[in-house]
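Only a single protein chain was left out; the remaining protein chains are all shown in position.
On to chain A.
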Amino acid sequence: MTLEVKELTGGYGQVSVLKKETFTVESGQVVGLIGLNGAGKSTTIKHIIGLLNPRGGQILIDGISLHDDVEKYRKKIAYVPEMPILYPELTLREHIDLTIMAYDLDRDKTWENANKLLKTFRLDNKLDWFPQNFSKGMKQKVMIVCAFMTDASLFIIDEPFTGLDPLAVNDLLNIVETKKKAGCSVLMSTHVLATVQNHADKFVLINHGQVRADGTLDQLKAKFNMQKDSNLDDIYLKMSNEDL
C-alpha cells in the first residue's frame, strides 16, 4: 500500500488552508503528521479520506484516486476520527455488525479480530451498551476496534493519544506495530511527540498548510541543522520559532 499526496491544495469553502502539500506513505510505514493547532493536519486527513474535495493536486492510494473508483478507494482506508462518532441508536455489537456489512467483510474472520481487540481494550463485556453509556475514552476505543478489525491497508488516526489511558495507548501502539508488520501503512496526526518519535518511521511536519519538512528523525535533524542528541520536541520548537 502506498499513499501519495501530490501538490494537494484545498480547505473549507473559499479559503485554501492547504497549499501544495506533497508527501508519501510507503508500505509498512508508520508516518507521524505533526504541526501546531490549525496548521492543517486534520484538513489534510479529511482530504485523504475523501470528506473534502481537493481544489488542486492529487491523492492516490495504490495508484487510484477517489474519482477513479470510490468503493475500492474507500475500502482501503480505515479511519479513527479525533472525536469519536458513533450511532446513538446502535449498541457496540451492532456497530461492529454494521461496519462488517458496510465494508462487506468476512463475518467470522472479522468478529474473531474484533473479539481480540475488544478484549484488549476491556470492552468485551460491554457489547450491548449504547454509546451514551460510554465515557469519551471508551468511545475512542470503540472507534479503534471498528477501524482495526477491518482488512484495510491504510490506517488513518487523528490524535489517537489524547483521552486514552496509558495502558490503552500502549495497546494501540502494539496494534499499530502488528499492522505495520503485516505490510499496512499508518498515518497518524498527534501532538504527543515523545510517543510518536519512538514509534513512527517518518514524520511530516506541517506549517501553515505546507509541508515544511519530511523524513526520518535523522533527516529532519540535518534539515534543521540540529545537534545529534536533539529530539522531535526541539525540531518542533525550532520550526514554530521560524515564524517569529
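Simple rule for what comes next: contacts are C-beta pairs under 8 Å (C-beta built on N, C-alpha and C of every residue); 3 or more make two chains touch, one makes a residue touch a chain; residues count from 1.
In this text, contacts and distances are computed from a predicted model.
Peer 1: For the complex's missing chain, which UniProt name, "Iminophenyl-pyruvate dimer synthase domain-containing protein", "Response regulator receiver domain-containing protein", "ABC transporter permease" or "Cytochrome B oxidoreductase"?
Peer 2: "ABC transporter permease"
Peer 1: Which residue among A:R74, A:K223 or A:K238 touches the omitted chain?
Peer 2: Considering all chains, including the one not shown, the answer is A:R74.
Peer 1: Which of A:E4, A:E94, A:D124 or A:D151 touches the chain that is not shown?
Peer 2: Result: among the candidates, A:E94 touches the missing chain.
Peer 1: Which one touches the absent chain: A:R55, A:R107 or A:R122?
Peer 2: Touches the omitted chain: A:R107.
Peer 1: Name every residue on chain A in touch with the hidden partner chain.
Peer 2: Here the touching residues of chain A are 49-51, 70-72, 74-75, 77, 79, 81, 85-91, 94, 97-98, 100-104, 107, 128, 130, 132.
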